[in-house]
Structures are given as structure tokens and as C-alpha cells.
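Okay, handing you the structure first.
The chains shown are only part of the set, and none of them has been moved.
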Amino acid sequence: MNASTLDPRQVKTVLEAALLTSQEPLAVADLKKLFDEELSSDTLRRVLEELRSDWNGRGVELVQVASGWRFRVRPEYQAFLERLNPQKPPRYSRAVLETLAIIAYRQPVTRGDIEEIRGVTVSTNLIRTLEARGWIDIVGHREVPGRPALYATTKAFLDDLNLRSLDELPPLDDLGSLVDTAGLAPIPPGAEEPVAAPLEELRRAAAA
Amino acid sequence: MVSETAAAAPVARVYGEPVHEIPHDLYIPPDALEIFLEQFEGPLDLLLYLIRKENINVLDIPMAALTVQYLEYVEIMRAGALELAAEYLLMAALLIEIKSRMLLPRPAVAGLEEDPRAELVRRLLEYERMKLAAHRLNEVPQAGRDFSLVCVLFERDIGGQMPEVGTDDLRMAWMTLLTRAAVNRHHRITREELSVREHMSRILRRLQEARYVEFKELFDPGKGIAILVVTFLALLELAREGLVQLTQQPAYAPIYVKLKTSHLTTVQ
């Protein structure tokens, strides 16, 4: 599927898929990133309005909130859904968990440190979620321009995770061997082609 | 360039042919060797590589040649002072054993069951099957990795129930970060390092309350020597990261620890 040949209907399909899968509301600026070609905010808003009316009369509706657009259940359908596994606790998004992991393992850290490790911006909202929970707090400021706050985990965090100290967190020292850190596909199986550079090549390289 | 020709020559292609030894003076860069050997998941993987590379019939493995070649690799690993897993040596012993049993006379109607190589062949094939299966399994699209799941907000009234987080969630989150390779592979976090970081947070919290604290007040001898050492390391790390300042006027006077402030920095 080529983003540059999108017709308006496909723009709507992509927007719908993105909004249905996002855990957070998506701002128009975020939605623009979905497409290669430049889409004006006006075009996007028009398609969003269309999408909203497409969902009229369904159990789920598209709404605009302060931070963007999102789908949610229509209040009149809540009662039905509440009959499903009512005891199931909600879960944090991966963004929240990653931020929490970085603060736990690398404390004290600034928001900039977290962004560097995650490779994406960390929203104020996200930090606030963890602060509101009482799991992180500010323990100081780094003396660089802007004096960014240094975050650390609190005792409440340890208590809630049933830990006596940070030492009891799972050690990370050998996790590296469990993931494909190079981001490469696994080495092709030996039956098709040899897995490794033949020793001869190494020798030749060494002898050269 | 003797090694050039020696290296290019086929190694152990024919039954019973002598296998070229690696010249003793040949230098293989340890890094290259390590990367090369790291690609093997163990002795079975290495053996399979040798067999497939030489196009050997799995059902009729030339034990002498294969053993020599296998030992050659093990020898390089040892010479390279690489940490050699015991499994590699165990396999070497097994290969030698099979090789010697091949020399013994066998019953006239020798089926594969009586073949000393049968068990090795069975293991090699089973491992290869699983290795291929692993590769294929990894190609099956995975939720979250290759396709997203739908997740529409449902503001359920659950009495303000907060999301639960377990240590496994944090571990998983970290593995995700590792995969994105944004985290430097050499930045390994050990338990020891973690408790240092915990004490760094503790000292910073303490310094928030009091502008400065006397060095020795940060240490609590009652907590044991390990905590003293960790606290000291935490202080050094804080100083290194420029988060605190350690000052002492004359020699032997009390040492003070204070938060590093921009004001002080400019005065200096």
C-alpha cells in the first residue's frame, strides 16, 4: 500500500484504524504523521467529521477532547459492557511502563534523559500520571540551563510493587542476550545458507 | 602469503584426507573471532554449520574429518582465551568416542541402529528442525510487533481502581527499550549499581530538606558496612554527575555536601 497514492476514502480508513488502536487521544498534528503526503489540517478535520457521522448510531463514538480525537463507548452502552469481567484492572500504556522502568533503573533522571533512552518525546501528562500515583517525585534539579527536574521512585512505589528495595527489581544485566539488540532478523537457518562467515574468510582477513 | 592458499584450500572435504591445521602463528583478531563464534547457539549448531557448509550427507557423516574440524574450532576458542562452554568439550569427547567406535568391527547386518553415529544424527536433525521452526515462528506476525490491537476507551466505573504494575512489566518494558537499541548495550545495570542509584535519590531527597549536610551525617554505621560503601559510591557518583558539591575548608575540617546550585557555579 503506497501512502502517496491515497484516495480520500483510504485516508479515512487509515485514520479510523489509527484512532481505534491508540490508547491516547490523537491530535491533528499526530494524525498528519500517518501520511507521506502533506494533508492540510482542514482536509483532516473534514475527514474526521465524516468519520464521526459514519459512527452515528453505533455503540462507539468518535469524540474530540482537549488533547485530540479519540473513540469511546457511548454512555448508553456502558451498562452492557460492565457485565463483562468487571473485576479486570486497567493497564498502563507501554509509554507509561517504559518511563517508569527508566526512572526505576536509572534514577535520578531528567525528562531529557528519559527521552534520550526512549527515543521519543515524553509528554507532561505521562510524568504527571506517575507523580499522581505517588510512584515518582522530584529529588533535585540538574544544574544545566533550564534546571530540569530529577525524578526518582518513591517508597510508595516499592511498597506497591511489594519490594523492600530497588535491589529486588529484576536485574537487567543479562537481558541483552535475550533480545535481538541489533534489530536484525535472526540469522537464516543453516539448511538454506551457512549461518556464519566461513572461517576461511576470517583467516584471510586476519592474514591480510 | 602461505596462509592465503592454505586458507582457501578446502578443509576436510574427503574421507580420511588430512585436514589442514591452522598455522600456529596465524593471528585472528579476537573481536572477529568472538563475533563469529557468538553466532553459534552451541555445539550442535556448530556441527550443523560444519556439515551444511561441506555438503556432507547427514546420514553418512565422515566422523574422522568432522571431528578434526570440530576440534580445530574448539582449539581456536581455547587459544583465543574465550570462555568456552563445557558443552563444547563434552561434544568433542562424544565425537572422539563415536570415531573410535566406528573402527570396531560391527555385526554383519548393520542397520542404522547399530551405527555409532545414529544418536548424533538423530540429535542433529532434531535440533535443525527446531532451529528452522524457531525461524519460522519468528516470522509469524505478532500482536503488538507486526499488527496493532484495537483499544477503544471504555470509562468503566471500577471504583477508581488503578492499573496494576508488576516487576515483570518493568522488565518487559526494559527489553522493549533494548530492542529499539536506544539503550547502549554496554550500559548494563547490575543489582549493585541499582542500590547505588537508590542511595543517590535518597541523598538528593535529604539535601532538598537541608541546604547542606555534613558528610558523615549521611552515613549510618548501624546499617552495616555494605550500606556505608554504597552510600559512599552514591556520593561519588552524584559528584561526578555534577549534582552535589563536596567542600572542605582546611584539611581535617568537616566535609560538607550541598546541592550544586547555579549560583555557586557562577561565583566560582
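General observations
Think of it as A and B in the order they're written, each chain with its own count starting at 1.
Everything that follows uses one rule, which is that contacts are C-beta pairs under 8 Å (C-beta built on N, C-alpha and C of every residue); 3 or more make two chains touch, one makes a residue touch a chain.
Owing to the predicted nature of the structure, the values given are computational and were not obtained by experimental measurement.
For the full complex in this file, the chain formula works out to A x2, B x1 (one representative per kind shown).
What we mean here is this: only the chains that are shown with their structure count from here on.
Subunit A and subunit B, compared by their mean Cα positions, are separated by 27 Å. Contact residues of subunit A toward subunit B in the complex are 17, 20-23, 60, 70-73, 78, 81-82, 86, 89-92, 94, 97-98, 100-102, 104-108, 116-119, 133, 139-140, 142-143, 147, 150, 152-153, 160-161, 163, 165-173, 175-176, 178-183, 185-191, 194-200, 202-207. Across the complex, subunit A is touched by residues 1, 3-4, 7-8, 11, 22, 26-29, 32-33, 36, 39-40, 45, 48-49, 52-53, 73, 128, 131-132, 134-135, 138, 148-158, 161-183, 185, 188-191, 194-195, 197-198, 200-201, 204-205, 207-208, 241-243, 259-262, 265 of subunit B.
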